[in-house]
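The block that comes next holds subunit A.
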Amino acid sequence: MESVDLLYKAIYILVIFGITLLIATYSTYFERKIAAFIQDRVGPNRAGPAGLLQPLADAGKLFFKEDFIPARANKALFILGPGIAMLVATMSSAVIPYGDMLLVDGREIYLQAIEVNIGVLYIFGVVSLGVYGLMIGGWASNNKFSLLGAIRAASQNISYEIAMGLSLIAVLMMTGSLSLREIAAQQAGFNWNIWYQPLGFLIFLVCAFAETNRTPFDLPESEAELIGGYHTEYGSMKLGMYLFAEYINIFVASSVMATLYFGAYNFPFMFELEAWLVDATDSVVTANNIVTLLGVGFMFVKIFLFIFFFMWVRWTLPRFRYDQLMKLGWKILIPLAILNILLTGGGILLKDYLF
Partner candidate 1 sequence: MELTNENVLGKIISEFGEENIWDAMNPDGIMTITTNRESIHNLIKYLRDDKELQISFLTTMCGIHFPGQGDKEMCMMYQLHSLRHNYRIRIKVFMPASDPVMPTMTDLYATANWMEREAFDFYGFKFIGHPNLTRILNIEEMEYHPMLKQYPLEDQTREDKINTYFGR
Partner candidate 2 sequence: MATENKTAELTELEQFRKDHGLALHEERQLTTLNLGPTHPATHGIFQNILQMDGEVIVDAVPTIGYIHRAFEKIAERRPFYQITPLTDRMNYCSSPINNMGYHMAVEKLLGITVPKRAQYIRVIMMELARISDHLICNSILGVDSGAFTGFLYVMQEREHIYDIYEEVCGARLTTNMGRIGGMERDLSPKALHMIDEFLKRFPKVWAEFEKMLTRNRIFIDRTTDVGAISAERALSYGFTGPNLRAAGVDYDVRVMNPYSSYEDFEFEIPVGAKGDTYDRFLVRNEEVWQSLKIIEQAYKNLPEGSYHADAPHYYLPPKQEVYTSMEALIYHFKIVMGEADIPVGEVYHSVEGGNGELGFYIISDGGRTPYRLHFRRPCFIYYQAYTEMIKGGQLADAILTLSSLNVIAGELDA
């Protein structure tokens, strides 16, 4: 790879990292605002205009709060926990294609940090590690509520990963590739996977809620039962990192859902638009770049809609109980996912047979 390419890549990675952090930061603000609006309130509006500096205030406060490690906690692991949670959360956005290709100086720049041909598996691998942050933190706190939260987190994440993976397999059967770029490219225009995989998407959505520990699956940190669960003993910025990691996870989950099921950066009539632009501007490069940037815009609109949905659900539904959660995961979602695989397989065969 040439050094210029490397430079672009480096810039891109930094930008994506920044955007991830920014979105996660402001997710906290939007969560509070959305909650307030849903509940007929106005929400934070004192810190800066319309409360826009609220996340910065929170961050500033958390940074300068006394850093406290409980006396009976396992010190090394206590610090390691939020670190892992944060690290793992930020890792996963690397393989998501936020846009198609830009043409700059005759170079093709793909708006994706790393293209690996096992992108989906990468995300899975990284997400499956996320639970360590919660488990280690919860265990190291040496607090029974934390431990219960950690145990709930572990069993919940493992259980729902299976259903999640199975629901994904149907998508992979259709696309025939593990590469996210490939999957995104296949959904060009309005040919989104959601039209073929509604059931799979539903299962994936439910599992995404469970994996990010959001209501109705927020058992690991359920306020009413476990007083915050795994992060009961955490204060200051370590708590901030846990909360941050949760919002990054929401962002990543939204991105993955947008990529896998909602056509990533594709939007309807993009080819018509591009053709028209080529005519209008008389430049393939400009047309391509405009469409690509529009695509990025669409991608983020989709992501934001999903984030909104996460929050909307959070402020509407009651949460499950532990055994009901397990029952839902193992007895309903996994069979449904297998059924979905069979249906997809049958569909593919039928299509091959007919056409």
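Details
Assume contacts are C-beta pairs under 8 Å (C-beta built on N, C-alpha and C of every residue); 3 or more make two chains touch, one makes a residue touch a chain; residues count from 1.
Selection criteria: all candidates are chains of the complex that A comes from, given by their letters.
Nothing here was measured: the structure is a model prediction, and the numbers come from that model.
Going through 1 or 2, you find that the chain touching subunit A in this complex is 2.
Contact residues on subunit A toward candidate 2 in their complex (touch as defined above): 35, 38-41, 144-145, 148, 215-216, 218, 222-225, 227, 315-324.
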